[in-house]
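Yeah, one chain of the complex is gone here, protein chain that is, but the others are all in their spots.
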């Protein structure tokens, strides 16, 4: 009995010492519960109460995340018996996730489909907050159990959000496909994790025993275990060979959710992938890890395949959401390039690229949502001649697309430039030819992406609308956010140092 | 061969056989019942491994809760042999070949690890509730709390999706 008292004592002390570092996550959990209660008791009396709590709550969480920059020491803090690690890099990813969460909440407020769904909107907002909570844990996780749990947390809530438009057959289908693919991917990842645990005897991937255990068994067994585990991460960042679900899910899900899924889980997945790759390569010997060359080759090869598949499939799409889904796969390939050229500058390049990508991608989906509110269609055909009718929004769309292609003077150009230079730098240092091939493929794919991105402005401006269709009024809130995002994209293109100067780890 | 050793091979045989029946049975209800049989054999394996708590939880949670959920849904939707869709033989063949190749590759890759090592139980009372509870609430406190939020949100979502809206 005395033994138990001691254990409880130390456990309480540990928890009390750690909770201050988890303030944003704890707040998110409380806001979630508050929203459920508010929906139950007061939602009838006050209109949009749940949405207001969600937006203001997430804004408070955003401030708390910013505050963490001051709170933590430079080397970061390891919390809850090495379950999670809060480092400066993790806080940056959290900032990005929270910003995209806020934008998506504002997006959802005025989305036509969501406002008219039979279920009402209140559970929707609470689920978006819960996904944000899971993503926050994903970027901090450094234990196999936490990795599995946070990925599954995000997945389970995303299935619900994808299927949220219950009357709509496309949304249902998207939810079902997401759930089936996600469950299989997580089972495969678990099999890999259990093998890793068996080989190393520890769940903590930063533990030296983890690397030593992997390095001591034969390379074949270790690679099988690592590949199976990586499959689950590749599912989240929609990289080859786990990218098949992306087009269907993105097309069928509500547009705000598509915008969210194309950005936030990818950010968290990349953060987790970097943690994992770093743990696998943390060999103690001066010559480096035995896995260094093989992980570099694997990531470079996957980056090439992923971006080629994404960009070439996008060429034949006629639905704008589906086109953006393939473009999202292509961008995963570009980000993987940065991960393959893994280094400290590589990680900064990835973070900047993710920022730029998030701004432009959410902006582009906002424009799609705006047009979908106006004429209830996401087909490229129906975009004909809309550029003259909605000049500001269309100009913003062109800016986002230019940024996604990676042309000056937008931020996308700077982002791609950093990724390419990180890859070339890694080639200079290591001399791996595959990295050079990867850069060549990256340039080719950038040119290819120009062709399908160009189809949207082509329809907006150069083609005439066939028939006069009845148009609803555009939404003011959407226009404001879209223009602000477009201005940010231009601003970061001209003055990239304003952001890069801040990123410091 | 000792009794426990022969028990291991017997349970392994039944587990493989019944899990094959899960994926081949024409009637969904039979699949559920075979799956429950698989769970019982796996519980036997857990007890042989001295993981008593996991064995009991496997029966209570998997066979008791999750499979009842499956049975409810199957009965609610009134599924039976006639309504059961079948893939074409070619697709089935491709699926079996893919799975078989995967199994061979995995077995070949893992074969060279610890070839003759046998499972020696080092701590006899490791799998008891007392010991697991200490580990769970000390090292794994944070995941435990996170799972509670996951359950709450999954519950909200499941009720939300399955509920029929009254117009």
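For clarity, chains are labelled A and B in written order, and residue numbers in each chain start from 1.
Operating definition for what follows: a contact is a pair of C-beta atoms (placed from the backbone, for glycine too) under 8 Å apart; a residue touches a chain by one contact, two chains touch by 3 or more.
Assume contacts and distances are computed from a predicted model.
Chemist: So which of "Glycoside hydrolase family 3 C-terminal domain-containing protein", "Cytochrome aa3 subunit 3", "NADH-quinone oxidoreductase subunit K" or "Urea transport system substrate-binding protein" is the UniProt name of the chain that got left out?
Modeler: "NADH-quinone oxidoreductase subunit K"
Chemist: In the intact complex, which of the depicted chains does the undisplayed chain touch?
Modeler: Touched by the chain not displayed, across the whole complex: A, B.
Chemist: Out of A:317, A:347, A:394 or A:445, which residue would touch the omitted chain in the full complex?
Modeler: Of the listed residues, the one touching the omitted chain is A:317.
Chemist: Among A:7, A:184 or A:395, which residue is in contact with the omitted chain in the full complex?
Modeler: A:184
Chemist: Which residues does chain A use to touch the chain missing from this display?
Modeler: Considering the whole complex, chain A reaches the absent chain at 144-145, 148-149, 152, 155-156, 159-160, 163, 166-167, 169-170, 172-177, 179-180, 183-184, 186-188, 190-191, 193-195, 197-198, 201-203, 247-248, 251-252, 316-319, 322.
Chemist: Across the whole complex, list the residues on chain B that are touched by the chain not included here.
Modeler: Interface with the chain not displayed, on the chain B side: 2-5, 8, 12, 15-16, 19-20, 22-23, 28, 31-32, 35, 38-39, 42, 45-46, 48-51, 53-54, 57-58, 61-62, 65-66, 69-70, 73-74, 76-77, 79, 83-87, 91-92, 94-96, 98-100, 102-103, 106-107, 110-111, 113-124, 126-127, 131-132, 135-136, 139-140, 143, 147, 150-151, 154-155, 157-162, 164.
The rule we apply is simple: only the chains that are shown with their structure count from here on.
Chemist: Taking each chain's centre as the mean position of its Cα atoms, how many Å separate chain A from chain B?
Modeler: Each chain's C-alpha centroid was found; their separation is 31 Å.
Chemist: Using the touch definition from the top, list the residues of chain B that touch chain A in their complex.
Modeler: For chain B paired with chain A, touching residues are 105-106, 108-110, 112-113, 134, 137-143, 146-147, 149-150, 152-154, 156-158, 160-161, 165, 167.
Chemist: In their complex, what parts of chain A are in touch with chain B?
Modeler: 4, 7, 10-11, 15, 29, 32-33, 36, 79-81, 83-84, 118-119, 123, 126-127, 130, 133-134, 137, 145-146, 149-150, 152-153, 156-157, 159-160, 163, 166, 175, 195, 199, 217-218, 220-221, 223-224
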